[in-house]
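One structure is given below, represented as structure tokens, and several questions about it will come after.
With one protein chain held back, the other chains of the complex are shown just where they sit.
After this line comes subunit A, so read on.
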């Protein structure tokens, strides 16, 4: 079992034009920065990206949008990105906006081997158009299908060479659900350790879901909205 790759370039080597990718993170928190940089360098095009947000103009998936590598975005919230809005309004970019819980749970369904979920989110709205509605106990639910992604790319705080992952604080977000959902899942970690160094009771993503892992470099970990208390301690 050899899951360890040397770097992001090797990890994404067989991601091809036209593929569907899941990218973990919430805003700029917990982004797989190294893999995004490698995809920008490689110039892979016509990608469908499933990610809660689309980054900002000069960070995260925004870097891929700027290079016109993305054909379609599937997200729940895409504010804070002027280039994205320009491509969307001009029709250059195909965008599917779906409720955040639906996005997360469609990932979860893929990782749990379930073809679909039922959720009340979007009932009575344009999100429901064309979808099957089922009534359970007097309430309507939309049927939403599990995602089918060629690759999931996630970022964790620590991982071991077996692929077991631990996330830090709210950087867990979509990373933990997307890690379970890719046909091939790539994990980049801030610290790669040997088996036995992580407490089995503290693993968030079991290594069985991870196919490739590497220790990332030069994490910027940019803050999108820096808010502080006025008083000093």
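By our rule, a contact is a pair of C-beta atoms (placed from the backbone, for glycine too) under 8 Å apart; a residue touches a chain by one contact, two chains touch by 3 or more; residues count from 1.
The rule is simple: contacts and distances are computed from a predicted model.
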Omitted chain, identified by the protein name its UniProt record gives, among "Thiazole synthase", "Cytochrome bc1 complex cytochrome c subunit", "3-oxoacid CoA-transferase subunit B" or "ABC transporter permease": "3-oxoacid CoA-transferase subunit B"
Touch criterion as defined above, residue of A:79, A:130 or A:200 at the omitted chain: A:79
Positions on subunit A contacted by the hidden chain, ascending: 26-30, 52, 75-79, 85, 88-89, 95, 97, 99-105, 107-108, 119-127, 157, 167-177, 204, 221-229, 231-233
